[in-house]
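The complex appears here minus one protein chain, its other protein chains still in place.
Labels for the chains are A, B and C, by order of writing; each one numbers its residues from 1.
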Amino acid sequence: MLAFLATTLVAYILYLILTMFSGSFGLWSLGELIAGAVLSLIAGAVAFRVAFAKERAGEANIFRIFNPVRFIIFLVYLIGPFFFSMAKSNFDVAYRVITGKIRPGIVRISPGLKTDLGITLLANSITLTPGTLSVDVDEKNGDLYVHWINVKNPEPSPAEVCGSFPDWVRRIAE
Amino acid sequence: MTVIQAIIQVFILVMILSGGILAVWLRDLLAAVIALAGASLLVSLEFYILQAPDVAIAEAGIGAALTTAIYVIALRRTNRKEKE
Amino acid sequence: MIVDPITFFIVAACFLLFMIVSMVRLGLGPTAGDRIVALDTVNTLVVSGMIVFAAAYGEVIFVDVAIIYALLSFVGTLYVARYLEGGL
Partner (left out) sequence: MNILIYVLFGIGLTFNGLGAIALLRFPDVYTRLHGATKATTFGSIFTTAAVIAYGFARGGPAFDTLAIHAIIALIALLITNPTGAHAIARAAYRSGVKPKYAVVDKLEEKK
């Protein structure tokens, strides 16, 4: 029931953002509001099993994502360290494109995350940050196999590959 | 203004043509499917430039997602390499 | 003072040039993986080019095409990737 309500709410908010500035009734027109409510109810009824599948989330309480504190931490993470290291990674890529100096290899790191959301977030962050690209994941214990374009150490610790990201992700998603 | 728009049209048409030629010429059928997906992607961009966004949405759905899916499923059932 | 629309057309022409470069890799990539990488790059460039064109023509509905395209091209990439790794 809670999953259904949460999915409906997210769909309704997305619909309202998409149709902003459409009418005279405040920011929205009355027809848009009603149509959005009906459509998001349908979407919630169809999709809540997929969006909040309990057996794949790892732990019981999967609604921690809706905690506003986590949202604020997530925004701070996106604007602060994530964007900074993304800019750094692009200058790194530019340097390697121009000079052609590479020393690639696939290494294994074990960040110790448990939930699906945390692993997804960390893998996507790793793909967009300096010199690393997540290739495969070990589903039993959450280890990540990372293609590293400039291998300094064949058996690195997580901090060596992706900096402080596991701590941030643990604060957001676990 | 019109010069730049003409240059844009020429670029897109050249790329559509090269995508189609690749789709015919490649012997690896998976590569041919990928080239065809690229060609239909650029056809959609061409519709978009000619200011027909509804046709572009239809072409995006059919060309990029549906046709690729159908061809890949068909490849699954048959051979990947084309015989001489 | 607001930018002249011709700027957007020049930027879009640059995007098309980069797409041609990526199409070269699509043509001569030795393995299928290289070709999918090139297709993914062309997808990203087309989506951001569509956003720039929408600003050039000044129409809102054009951006919606870009949103739909960003989501649908992902489906195509995933299908080919699933085929390559032997699933599906």
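Keep this in mind: contacts are C-beta pairs under 8 Å (C-beta built on N, C-alpha and C of every residue); 3 or more make two chains touch, one makes a residue touch a chain.
What you see is a predicted model, and the numbers here were worked out from it, not measured in a lab.
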{"item": "Neighbouring shown chains of the undisplayed chain, as defined at the top", "value": "A, C"}
{"item": "Those residues of subunit C which, in the complete complex, touch the missing chain", "value": "1-3, 7, 11, 14-15, 18-19, 21-22, 24-25, 31-34, 36-38, 40-41, 44-45, 47-48, 51-52, 54-55, 58, 60, 63-64, 66-67, 70-71, 74, 77-78, 80-82, 84-86"}
{"item": "Positions on subunit A where the hidden chain makes contact", "value": "17-18, 20-21, 86-87, 89-90, 93-94, 96-97, 100, 102-108, 123-124, 127-128, 131, 133-136, 138, 145, 147, 149, 151, 154"}
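The working rule: only the chains that are shown with their structure count from here on.
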{"item": "Between subunit B and subunit A, distance of the C-alpha-averaged centres to the nearest whole Å", "value": "31"}
{"item": "Approximate Å spacing (C-alpha centroids) for the pair subunit B, subunit C", "value": "12"}
{"item": "Rounded Å distance between subunit A and subunit C, as computed from the means of their C-alpha atoms", "value": "22"}
{"item": "Multi-chain contact sites of subunit B, meaning residues that touch two or more partners", "value": "none"}
{"item": "Residue numbers on subunit B that touch subunit C, as the complex places them", "value": "1, 4-5, 7-8, 11-12, 14-15, 18-19, 22, 28, 30-31, 33-35, 37-38, 41-42, 44-45, 48-49, 51, 53, 56-57, 60-61, 64-65, 68-69, 72-73, 75-76"}
{"item": "Subunit B contact footprint on subunit C (complex, rising order)", "value": "5-6, 9-10, 12-13, 16-17, 19-20, 23, 26-27, 29, 32, 35-36, 38-39, 42-43, 46, 49-50, 53, 57, 59, 61-62, 64-65, 68-69, 72-73, 75-76, 79-80, 83-84, 88"}
